[in-house]
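Left out: one protein chain. Kept in place: all the others.
Letters A and B mark the chains in the order given here, with residues in each chain numbered from 1 onward.
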Amino acid sequence: MHGALDRSTRLATAPALGVRGLSVAYHDRPVLWNVQLELYRGSLMAVVGPNGAGKSTLLRAVLGMVPVLAGDIAVFGGTLAEQRRRVAYVPQRSGIDWDFPTTVFEVVRMGTYGRLGWLRRPGAAERERALAALEMVDMVEFAGQQIGALSAGQQQRVLLARAFAQDAELYLMDEPFVGVDAPTEAALVRLLQELRDRGRTLLVVHHDLATVPEYFDSVALLYRRVVACGPVEAAFTEPNIAATYGARRVGGGTC
Amino acid sequence: MLNAAAPALEFDHTLRSVVLGTGAIGAVSGALGSFAYLRRQSLVGDVVAHSSLLGIVGAFLLGYLLTGTGSRSLWVLVPGAVAAGVAALLLSRAVTSRTRLSEDAGLGVMLALFFGGGVLLLRWAQRHQPVIPGHTGLDAYLFGSAAALTTTDLWMISSVGLAALFVMLLLWRRLEVYTFDPLFAHSLGIPVRRLEAVLRVLLVTGVVVGIHAVGVVLMIALLATPASAARQWTRHLGTMVALSSLFGAVSAALGTVISARYAHLPAGPVIVLVATAVFLVSLACAPRRGLLSRMRRRVRSVEVAGA
Partner (left out) sequence: MSLELWTLAIATATALACALCGVLLVVRREALVAEGLSHAVLPGIVVGFVLLQERNAPLLIGAAALAGLLMVLAVQLLRRTGIVDPDASLGIVFSALFSVGILVASQRLRNTHFHAHCIIDGDLALAALDDVSVGGTVIGPRAFYILLAVLAVLGTFLALMWKELQMMLFDPGLARSFGLRPGLLHAAWLGLVSLTAVAAFDTAGSILVVALMIAPAAAAYLLARSLFQMVWIACGIGAASAAAGFGLGMGLDMTPSAPMASSAGLAFLVVFLLAPREGVVARLRVRRAQRAELRRQLLLHGVGSAGCAESELAGALRWSAAQCRQEIDRAVASGHVECVGERVCVTLAGQAHGRAYLARMLGGSAGRAPDPVAS
């Protein structure tokens, strides 16, 4: 009785994502080592670090897509298997074959498949959710388009819409602004901030150091280990950035 | 095959069943070929097809060694072909993932090992003394010989193909999501390793079914050509698979009919050329993607710019 109560309060109050002592290896060489990260509900956090820092690996480890050597990952206080429906993932745009025969609407509707069960056909409810998600990214008029005909920015909007159609509470996004033009980037950032203000939690792999303070409220500086993690004003300091990027950092602000 | 004239077929019961049978074969290979196309595995299919020869001849010889007579029953040969195809696929994956060699080279080496080995065994079986009964039919697997298939063979091969199509339909939405975006599929909790294994078996099955119509050497045409043609006409996965299946069926059936009408026309190459014709028409005429419609668009944009 006592244990059950304990568990339910833990689930209700735990951070959206708690990573403790996470180590991941690729071909028996460590990519992530002893990573600690706390992501509180309703925050919008950037993950930054040089190439090969393990940023994408971190997202994949959270999603159970790479084997974990050691450590714990708690999603809303529970395991990923229990909480998978509350998590949505936006992979890198470049990893997708944009000549695939499918339309914008069909891609976004894929976001509803996780809840639908795999044998039921998507119906009116799924259609509604997909259209609502397209509405959020302002792409409704493109619903019937073949995805190959879209610009890079539009493709990125479609991927975000697919995640929104999952109706999740924790969003993990891998470089969502790469190849996107400036006005689209601004619009997408506003959208992410809006979601945060409505209580969603977002962890975004980001490549442009200059925009971190403007876009995000918290940041994790990663190079195989977490160098610093916390509110932007506390964690995003020159020494921390230097420690993360070392000699690799070229020029001011970006890498 | 080229020397031995295919038994002339009249438009009778036999021909009808052969045409229906090769049509079914073309439908299965065409449908499964679209997944190979979208996963950029057309040449993988080519190598799997070549490699299956080792399994076919190996199974035949194994049957001979165990029973003393050579059986060309498909219940013996098809499992052999599938086993060799899967083995070639896995070994080439191992070569590519464990060395710096490109996928191309990994596949090319499988041609040397499995197709070279297959032809070696085939020639050995053909020269074996005492003569192994049934060895003459093995040659048909090189360039295909639909006319040599018995009705029982056609039933067997069609049911294997239909079983594969059933699995495809059963897993349809998982296959769609996984083929389009494997990482996203993984994040939804789809067991991607198992799905990948299923897709491999489906590819090998599509190939093993198809070689009965066109043979191992030309199999890639039944896998890649209808799919490439179908891709031009549509923007939906379902329509593409259905069209590819249709193109495969029409090419195989029409090719069989044409080869039966004229003497000394082996069916396999005719089927391939019919499929190629369908592809060329699609490439030129398809709306939006087709070359003609592109040219028209370009002319129009030049006119607009000029005006």
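The rule is short, and it goes like this: a residue touches a chain if its C-beta (ideal position, glycine included) is under 8 Å from a C-beta of that chain, and two chains touch if they have at least 3 such contacts.
Computed from a predicted model, the values in this text were never measured in an experiment.
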From the list B:Tyr37, B:Tyr64 or B:Phe247, pick the residue that touches the absent chain. B:Tyr37
By the document's definition of touch, the residue of B:Val95, B:Ala164, B:Leu195 or B:Leu254 touching the omitted chain is B:Val95
Residue in contact with the excluded chain [from B:Val19, B:Ile157, B:Val177 or B:Ala221]: B:Ala221
If the hidden chain were put back, which residues of chain A would touch it? 21, 23, 25, 27-30, 33-34, 50, 68-70, 99, 223-225, 227, 238-240, 242-248
To test your reading of the contact rule: which positions on chain B touch the chain that is missing from view? 1-3, 37, 40-43, 45-46, 94-95, 98-102, 104-117, 119-120, 122-124, 127, 139, 142-143, 217-218, 220-221, 223-225, 227-228, 231-232, 264-266, 268-270, 272-273, 276, 279, 283, 289, 291
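Keep in mind that, in the parts below, only the chains that are shown with their structure count from here on.
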Once you find the CA centre of chain A and the CA centre of chain B, what distance in Å lies between them? 40
Spell out the residues on chain A that touch chain B in their complex, using ranges where they run on. 60, 63, 65, 81, 84, 87-89, 91, 95-97, 100-103, 106-107, 110, 113-114, 118-119, 146, 162, 172
Chain B residues within the chain A interface of the complex: 38, 40, 170-171, 173-174, 176-177, 179-181, 183-184, 186-189, 231, 234-237, 239-240, 288
